[in-house]
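All protein chains but one are shown at their positions in the complex.
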Amino acid sequence: MARETLNILIGGEAGQGLVTVGELLARCLVRSGRHLQVTQGYMSRIRGGHNTFVLRTSVHEVPAPAEGFDLVVALDPATARIHEPELKPEGLIVVDEAWGLTGGNLWAVPYKTLASGRYMNTASLGVIGALIGLGTPVLLAALEKAFGKKHPDQAAENANTLEKAYAWTRENRSDGFHLAPAQPGPTRLILNGNDAISLGAMAAGVRFCAFYPMTPATTIALNLADRAAKLGLVVEQAEDEIAAVNMAVGAAYTGLPSLVSTSGGGFALMVEGISLAAMLETPLVAAVIQRPGPATGLPTRTAQADLEYVLFSGHGEFPRAIFAPGTIDQCFHRTVQAFHLAEDSQGPVFILSDQFLSDSLRDTAPFDLASVTAVNPADRHRAALEAMGSADPSAPYQRYALTPSGISPRLLPGLSEHLVVSDSDEHTEDGHLTEDLDVARKMVEKRLKKADLIRSRIVPPDFWGDDPADLLLVGWGSTLGAMIEAGQSLRDRGRRVGVLHFSQVWPLAPEQFLVRLESAGRVVAVEGNATGQLANLIRRETGFRIDAVVLRYDGLPLTPEFILRGLEE
Amino acid sequence: MARETLNILIGGEAGQGLVTVGELLARCLVRSGRHLQVTQGYMSRIRGGHNTFVLRTSVHEVPAPAEGFDLVVALDPATARIHEPELKPEGLIVVDEAWGLTGGNLWAVPYKTLASGRYMNTASLGVIGALIGLGTPVLLAALEKAFGKKHPDQAAENANTLEKAYAWTRENRSDGFHLAPAQPGPTRLILNGNDAISLGAMAAGVRFCAFYPMTPATTIALNLADRAAKLGLVVEQAEDEIAAVNMAVGAAYTGLPSLVSTSGGGFALMVEGISLAAMLETPLVAAVIQRPGPATGLPTRTAQADLEYVLFSGHGEFPRAIFAPGTIDQCFHRTVQAFHLAEDSQGPVFILSDQFLSDSLRDTAPFDLASVTAVNPADRHRAALEAMGSADPSAPYQRYALTPSGISPRLLPGLSEHLVVSDSDEHTEDGHLTEDLDVARKMVEKRLKKADLIRSRIVPPDFWGDDPADLLLVGWGSTLGAMIEAGQSLRDRGRRVGVLHFSQVWPLAPEQFLVRLESAGRVVAVEGNATGQLANLIRRETGFRIDAVVLRYDGLPLTPEFILRGLEE
Amino acid sequence: MVDIKEYGQFETAWCPGCGNHQIIQAVKRALAEEGLRPRQVLMVSGIGQAAKSPHYLRANVFNGLHGRALPAATGARLANPGLKVLIESGDGCSYGEGGNHFLAGIRRNIDVTYIVHDNQIYGLTKGQASPTTEFGFVTKAQPQGVFNTPFNPVAAAVGLRCGFVARGFSGDVDHLAGLIRAGMAHRGFALIDVLQPCVSFNKVNTFAWYKKRVQPLGPEYDPADWAVALQTAHEWGDRIPLGVIYRDETRVPLEDRIPALASGSLIGRPVNQTVLAEIMREYE
Partner (left out) sequence: MVDIKEYGQFETAWCPGCGNHQIIQAVKRALAEEGLRPRQVLMVSGIGQAAKSPHYLRANVFNGLHGRALPAATGARLANPGLKVLIESGDGCSYGEGGNHFLAGIRRNIDVTYIVHDNQIYGLTKGQASPTTEFGFVTKAQPQGVFNTPFNPVAAAVGLRCGFVARGFSGDVDHLAGLIRAGMAHRGFALIDVLQPCVSFNKVNTFAWYKKRVQPLGPEYDPADWAVALQTAHEWGDRIPLGVIYRDETRVPLEDRIPALASGSLIGRPVNQTVLAEIMREYE
């Protein structure tokens, strides 16, 4: 019987190429009409150790990673040993005959006879493809797309190896793991959270990105660097995170939509710059991709433990917004929103993601680029200039004019006769430093007033499931899918379950969700941290005390199974 | 009729010596048995501008600064102009005859005839001393203590000038501003908040302080540097705040009770180091002296706007404590407690003060040094070593041994055969880096477990006034005195008023205060910020919503009058 | 040449007698003489006494964080290479808190003119030692005197092959204005370390102290000779050489290397939808 869903783990040492095999397989699955969600687990090293690339694939949508594997493809003997306990009863571990391993669930492949050295991974792909019933055309096409241009000399051998491994597998094991047939629908994208954030930034008109490498945030900057020349943007690797954020504020002051990307420890060094952006009222988007702390912690694992840290980062008081996407689509769209909100509120806006989502390749419908408007500070500059009409250019331009909304018309330096003065000290309306305490008070109020705009645009939390619910799961960011799947499985058992997911975690608008909390039988927060940060924030904002928490803080993503176990406790 | 209380403002340009005059006067007042509270207002410049030194003095205790001046001593004409509106109806502005100012409340002194150039300030002191009825002996003694050793050549001329100015004043204006007589009691200290924090640190056994200059925190380090040689401690000016905090963590790891002092912007750069201290489980005391932000803000003014910022500083999750002294005595004792708690909980502990308190000279009873025990990591090292008994020194010492309390016996490096291994990555019990996620989970729990110890030692908020109260004022840190005085003035008008003051703002123990909130008629938070940070924190921790707030955020300290006006609104 | 009056006249918060007064004068003169109008100029600074300078002339101003003027200036220059970007900040700001950016900025060779008001002290915070404070100098923070070897910024910059390295003196406005003009004319990172008496906190390196020692390099001096420049840069004693100590016109500024900037400033450039769609298709 064909399988609707398969959970496939590819495991091996860093450097063995398991990501290459995994990505090829991912592409084949999506091309052949299946849905997909990838979970990557890797160590903070370049060679050796034990890494995993898990593909959960289905003819239906795949909301979350899951426990228990149907197939374990071991690129090294350790993988077989480590993941044997996680194998489903009917599962299979594909190993290399050469290792001489034996056991009930092991299936040995004579790789040596199928491929030579550098083509081993191609053989693996052939084996897996055949096992799960993908056709050779889709496999070959994927190989060609990946290596055709880069290594044309290896094309023939690659194809040969693939076909050989494929054929061998079909002959020796044709049963058990075939995926149910699917019709390839309209084109789907395959991309991970960081890809989608990068694409969102590009669509939103990002023109400047400064960064200092830090896992799991680096790939955002690398994505942009890769397209910098053709799309017309500047990506600068800074000497440290302090330089990165100050460069970005400098570029933003001058008129470029700007982005910084980092993780917890690097963000620490940006905290002063965040406060600077707030004081200068400069738009700035900061993507903070979480990993477990404190300090260096687990640099390649996932966590949701920096919500409060980001929310209260920066000395002094100023408004901000924090988006916490839970899907690839949200990664894209929240990023676009972040750029607009930063521009409109003239201040810092955050995208808070995590390693799991950042590395999780998924299939998604192409983004409707035509519907996205890019921010363009120069347009606003022109509009503001026009509004000023024949204002005397020798009268100092009031960059920080006190307005009812708290938002002042923003000109850009060098683009008109008006001089743009910005100062990190408290300042008068014209931007010059002041120690007039009455002005200081008004400026504090002006900056905080901008919260109104931010509040008027809050993305409400998404609700899924039964309303009212006996059990309401509440979460944010990357846990969305796991909550929904856990919820569904309880609903299948007859319970009334709802899921409330925040893809914007600050500010909170109680009127958007409080009644759901109050009307639910039992409310449980599901978070990737050890203290229940969203739960605490909800209490701070509404007084509502969430009944219980399911928390994960071992560096792994929440799974439906983990949530269900947690609910039973 | 003699006055029980006087509010005296000395004003002038930076560099005119108003602090010298003010400090001399302060000493004379305290020596002659009066109580005192000083409020300093100065600009971010070295010469010129307009600075103030306000002495509120009384035969009773002086809890807070107050509005309205009895005497304005103008060292420059601007002072007379600026502060005229703040003069009480019967008040007097002392000016220099030479300026040619006239007006009802002005009293011109012919300084030129009383003193020559460098002795002008001495003449001022003589005039004020005579006006408020201090005797010449106490004035001369203060002069001698201040300048006797440094400038013996000027002693005679100083004394002459003082006596001349004194005599002239007695002749020309003997009425109105004499302080009621007081009996000098047991010796009182005259010191400000930063002095008391420094003294507390020294008493607690601080051995290492690293800092980067930043107003209003610098004087803590300068106080320590001044005594470093004689008391045996190392004070190092670092190249930046990042270096400062990492030096301190390095010194603390090695076995020295360590302190960093800074303000908001500098603290931003320490945030990563705070997370490091938490991860390495290294004791560290950080004194954060608040000033208004964001960014550079108002570098020489006061604020209480960094409570949440400090509370959630550092990525990842770990326990901490934050003390917020409201008096000089609390500055001393909370600092001592901070060192003990940092040592016992093996992690970061904060002292959160502000510019107002840091510069506010007050009279205080000498601290009972004999009752203070200094922390001594070496003692603990020895005790831990003894407890290990004949443990095999070749078996790796478990710096991060999992214990029920979360606290592991701490040895110091180099002092025994045992090697001390600390790593900012997640680590095993022996301190070496690990990517074992099961161990990671246990280590998260271990670190958070230490919150139990911290919770067991919470300093409860102080309560003053009527219980139950119709009106309960709730605040933290330096606003204590202003709340009490505002409260008293309402009680004088027949209302039942209470004041709840937190000198420790984290963690909060609802059982220590919630019933007071619940039983009060109306609860009003009084804070030096624009968002009500303590009020929000209380809601987060208890669900209790404080009814109203009186907030000040113009850079000036809360006064009783400000609170009373705020309550009326 | 632009009328210097365009740059205005302002009251300052500096002490009377402070060298800063002359430096700002020299800056204004240099800007006017270069024919720059205020709208073309962006003055960037950090925090400190020197860092207040941009408030005392008419120009676009970015007065950022202590120690962080250079990265902000870098971002601004990369955003709009049409702006003439000058930095004015103190020795503490530039070589202390900002030391890492100083190293990186020279390597990056961004086209900014960096004028450091070097009073060998932290002025605004009341007189602690800065990186350039002399060995043994006593302050409240260094009661036993400074233990560290002083930083010689000119020597460090020449060592790093910074394309333009000069030393000026606030006491010689004409000479200084000339250096600033030369620095602005240089395409790439230009460092001008300006010796500046601080009358309030530096009672050692006074106006007289400098006056006695500074000595402008003569016309025979060839700033293109790196070995000689290195030697000259290390001179610091009875004679302190002033002038352009090293100049290398062959270094290409960063702005010229970045493909996206080949057609000028990115400000207002609309997103190329075709390219964007292409990029998205890479993920199919």
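Chains: A, B and C, in written order; residue numbering restarts at 1 for each.
One rule holds for everything that comes next: contacts are C-beta pairs under 8 Å (C-beta built on N, C-alpha and C of every residue); 3 or more make two chains touch, one makes a residue touch a chain.
Since the model is a prediction, treat every value here as computed from it, not as a measurement.
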| item | value |
| --- | --- |
| Shown chains that the omitted chain touches within the full complex | A, B, C |
| Touch with the omitted chain, as defined above, among B:2, B:98, B:229 or B:383 | B:229 |
| Residue in contact with the excluded chain [from B:255, B:316, B:348 or B:557] | B:255 |
| Touching the absent chain when the full complex is considered, from B:9, B:46, B:128 or B:242 | B:242 |
| Candidates B:432, B:457 or B:496 - the one touching the absent chain | B:432 |
| Hidden partner chain, touching residue among C:17, C:159 or C:216 | C:159 |
| Touch list for chain A against the chain that is not drawn | 15, 43-49, 212-215, 218, 221-222, 225-226, 228-229, 235, 237, 239-240, 265, 295-296, 299 |
| For chain C, the residues touching the chain missing from this view | 95, 97-100, 103-104, 106-109, 131, 144, 147-151, 155-156, 159-161, 227, 230-231, 251, 254, 257-259 |
| Where the unshown chain meets chain B, residue by residue | 187-191, 195, 199, 202-203, 205, 207-208, 210, 227-234, 236, 238-240, 242-244, 246-256, 258, 272-273, 276, 280, 366-367, 369-370, 374, 376-379, 381, 412-425, 431-433 |
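Keep this in mind: only the chains that are shown with their structure count from here on.
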| item | value |
| --- | --- |
| Chain pair, B-C or A-C, that carries the greater number of C-beta contacts | A-C |
| Cα-centroid distance, chain A relative to chain B, in whole angstrom | 43 |
| Intercentroid distance (Cα basis), chain C paired with chain B, Å | 37 |
| Per-residue multi-chain contacts in chain B, two or more chains | 43-44, 49, 265, 295-296, 299 |
| Residue numbers of chain C (touch at least two other chains) | 47, 65 |
